[in-house]
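Below you'll find the structure I mean.
Of the protein chains in this complex, one is absent; all others appear in place.
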Amino acid sequence: MLTLKCPYCGIQADETELSPGGEAHLTRHGPGSSDGDFHDYLFARQNRRGVHFERWRHAFGCGKWFLAARDTQTLQVFGTYPAQVLEPPQHIRDAINQSQN
Amino acid sequence: MSTRLATGGRLIDRTTPRHFTFNGKRLTGYAGDTLASALLANDQMLVGRSFKYHRPRGIVASGAEEPNALVGLGRGDRFEPNQRATTTEVFDGLEATSQNHWPSLNFDIGAINARFASFLPAGFYYKTFTWPRSFWKHLYEPIIRKSAGLGRAPDPEARDPDSYEHFHAHVDVLIIGGGIAGMETAKRIGETGVRVLLIEQDVDWGGRAPVDGGEIGDQPPEDYIGGLLASLNAMDNVSLRTRCMGAGVYDHGYALAYERLTDHTPAAKGPRHRLWRIRAAQIITATGALERPLAFAGNDLPGVMLASALRDYVVNWGVSPGDRTVIVTNNDDAYRSALILRRAGLAVPAIVDARVLPQDSPLMAEARALGIRILQGHAIDHVIGQKRVTGVALCAHAGAGGAVIDEIACDAVAMSGGWSPVVHLWSHCGGKLCWDETRAMFRPDHNRPPTGDKGQAFVTTTGAANGMFTLQEVLDDAVATAAQITKTPPMTSAAPQAQAQEEAPLAPVWMMPQGAGVHHRAKAWLDFQNDVKVSDVQLAAREGFESVEHAKRYTTLGMATDQGKLSNINGLAILSGALGADIPDVGTTTFRPPYTPISMGAIAGPGRGDTFQPIRRTPIHDWLAANGAEWEPVGQWRRPYCLKRPGETTHDAVTREVTNTRKNVGLLDASTLGKLIVKGPDAGRFLDMLYTNMMSTLKPGRCRYGLMCNENGFLMDDGVVARLDADTYLCHTTSGGADHIHAHMEDWLQCEWWDWQVYVANVTEQYGQIAVVGPNARKLLEAVGGLDVSRETLPFMGWVEGALGGIPVRIFRISFSGELSFEIPVKAGYARHLWDHLLSACRDFGVMPYGTEALHVMRAEKGFIMIGDETDGTVIPQDLGMDWAISKKKTDYLGKRAQARPDMARPDRWKLVGLETCDGAVLPDGAYAVAEGRNANGQRKVFGRVTSTYYSPTLGRGIAMGLVQNGPDRLGEVIHFAKSDGVTTIEARIVDPVFYDKDGEKQNV
Partner (left out) sequence: MSETQATPAMALGGAAFNGLISIREAAPQAMIALRGDLASIEVKNAATGVTGLDMPGPRGANWVGDRAILWMSPDELLILCPYDEADSALAGMAGCLDGRHALVTDMSDARSSFDLRGAGLRDVLAKLTPADMSRTGLPVGELRRSRLAQTPAAFWLKSETSAQIICFRSVAQYVFDLLKTAAQPGSAVAFFDR
């Protein structure tokens, strides 16, 4: 059972205090988008064995959504960060690179 | 015979007898006894029958690894099967019963299976009972189930009267195992001030050391343990728990421990078991080692025990399992048992040692000095006896067996095949093992530990669990482990010096004699609990079950509660031998938690009885409960299906409630309705994205019904939105949907449109809500008084604020029944006041509360959809004929793009219609409209289904709504719905879904 640190309230939360929200950094495709783009937005997911960027909500806590970079195989967590970004911040990328060198 | 010795027994108190029963027989033990030691003290060697062959079985071990002595404990509501006699403390009034025999333990008809054992090898059931197919379910399986298996399940009507609890502990270091290794490590880590939790599954501290002897720094182990315990008790940062087993180790430093609080004192107050849910930065497993049996013919007869268990019974409980004990071993440790037995005045006619050593080791020399006969290079050919050991026949270990050299009369056999570290908890979360050739055992591979959230190793292991078996090795390992955890250099305080005799190396023995023939192998047990023999594992290998996991499942070796404790290594070795592979290449099966079984009650913890799950109650709940509410779950809410009066059926009550509401006035507790405040400069824009229709154009003071879809285009919720002021809206959701829709809103605001200025608050529970519905509704509110609710001031889809009967309220003029209807939110603390007020305001208006079924019937009469009935996650608003609620002007809303996908725009989708049976009967809920012919899967063709179906008291007939292919184009057509028998059908006509007051005149008065 995982623990993840909520970047908003600073609580090292138990998995049972969180609700999962699937893959992070999806780009929304709305009206006018191609069938292919819209299909991928709705249905295509990385489902990686390895580093996965994912959404979590601190549901039994401050209620905020945050993002996590986590290895789905080892369960190593490279960091959590606020959801208001379009791509993983540099310090998260650095942590991932560091572990893979 | 087995008996209580006149002296000795470090754990028992001979001045305090304990009376208990075994199979109804009254027996006596002492305080400190386990059920196993007390049974042995009463010469009750036979304790059960085996799983498959019903062979007589006796106590083998002295602890958690016991495979045979599983008994039923207690009676009635407190009956519990499969409890280990070796870990059950005896108390006054304990009732134990043996298992898996009929009619009695001594005479068991099922034992005939053993006569046919050669016809019942591994996989026998799989191969034999395959034909004819129908016989399996009705004939073979019931018989096999009756004859196989262990304890019986408790009575399904029994209700466990005890309570259980959880406890969450966060610690720096969790140490599992309170032997010398665990205690020494705990003390050294504890001295640095970090938070330590040390748990021990047994009642007593110190593990095996007090029995196994030696000296630590000039003290006997017992004294040294006492000193350690005193130091640990003195540390504020160290918590100690006994009777607390490390059950499992999981991701990110999570561990479960199982504490047995009152099993030994059933009359005590408080919970019976406590499940510890632990988060530890570091876990140290100091779980010791288990002795392995030896596989020789007849090794399952009562009286054959582990050598270490035998000396445990003598030293700990003053019990001798036999007067004459033959020791059989491949290592030096078993000699300790011989010495202890001999010094307790018991006969040890021989030590049968498979090894041939060039010279005596110190332990051997000591045994020889006591006059014990040592037979090197010997093996047990077979054990003699029926229900218990009467002797052993010996042969050369190097041979194939059958050539008996000697027979020795004895009533107990102490076997030792060497020791295996308890690697279970290390392995639970991915710790890997390596094979130690010298000691013939798997030990934790410290290069491949379980890793935690930072990629760090979070489990380490110490002492015997780490393959360190001598006192000095254990102490040195504990010191090194503590140094590694505390990150202080080792040797700051060296380990105490221990004295113990040097041991000659063990010789691996997986089968005895070494080349045992077929006949011997079929009598040599590997897994006592699951009745798996050497020959079964070899058969599995021959039949191609080469993977260890396959062989395990084919033979059942090491399955169930054993989890490979006794059987694992011997079984793997036999399998690898049969495959001609090395043991480490064959590998081990997966060790799964829990280490030993834990109670269902402990797992449930507080989740039982009244606190099984949160039940949400409205402020009017108590009144409803006192007035005949037949409860219906709506999410975690409880809502009244109807309010039954004495003598009424449910159907009567619903009919009465509908009729009265249509004729007079009804009250509904609508408090569960979801209420979300959405506020901010961008609130209108936000709601335009969430709802399919336009909300930003709604005028303050007005209400609008709206639909909400997800990005897939499917309808997810509906409700009325009221605009409170320029930048504030109140969105009503379905009763079950409030939390979900709140989360949905927050998701979009936080993760997609985070630059929009909108705040949302879930005020569902701030207000009770009462719906006042029916032709007399306005008159009733006027009688209560305080607010102008006239048609002019409060028109349909409008709202007003003020005080009703002195209670501040808001009143929405909305209707879900087609009647004149007011929905009144009121602060929850005053909801009951208002409810009472409305009920008592005036008797003349026929005011009467109604429940959810009447609500459903009335909405269906009006053709209003219900989320979850007409929708199921695959229905779009267009399917429900609700195109009117979809804005054509908006460039975007959630679901808009999806609704443009080809499948959504397909003309022949199933669409909403009304359905009327031709004979007025009620259609079965969920029934499918069937057509001639079958589809590609051979199923009946279908083209529609019933989504809501009720008896309408207003119309005096069955009415229904359903989704039918091209439905709205087929008005008047009669179609057929399948009944649940799959054969007969019921005819229904497709009609308009609005059955009642099509022009809406009644709600608009």
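Each chain gets a letter, A and B, in the order it is written, and its residues are counted from 1.
The rule is short, and it goes like this: contacts are C-beta pairs under 8 Å (C-beta built on N, C-alpha and C of every residue); 3 or more make two chains touch, one makes a residue touch a chain.
These numbers come from a predicted model, not from an experiment.
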item	value
Touch with the omitted chain, as defined above, among B:Pro17, B:Gly544 or B:Gly607	B:Gly607
Options B:Gly345, B:Pro633, B:Pro681 or B:Gly1000, residue touching the unrepresented chain	B:Pro681
Which of B:Arg277, B:Lys565 or B:Arg662 contacts the chain that the document leaves out	B:Arg277
From B:Arg78, B:His264, B:Arg342 or B:Arg617, residue that would touch the chain that is not displayed	B:Arg617
Touch list for chain A against the chain that is not drawn	8-11, 14, 16-17, 59-64
Missing-partner contacts on chain B, residue numbers	163, 165-170, 195, 236-239, 262, 268-271, 274, 277, 279, 605-607, 610-611, 613-619, 636-637, 677, 679-681, 757, 759-761, 763-767, 784-786, 805-807, 827-833
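As a working rule, only the chains that are shown with their structure count from here on.
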item	value
Interfacial residue positions of chain A with respect to chain B in the complex	1-3, 14, 19, 21, 28-33, 35, 38, 41-42, 55, 57, 59, 63-65, 74-77, 83-84, 99
Chain A partner contacts - residues on chain B that touch it in the complex	250-254, 279, 451-455, 711-712, 743, 746-747, 750-752, 754, 891-892, 896-898, 900-901
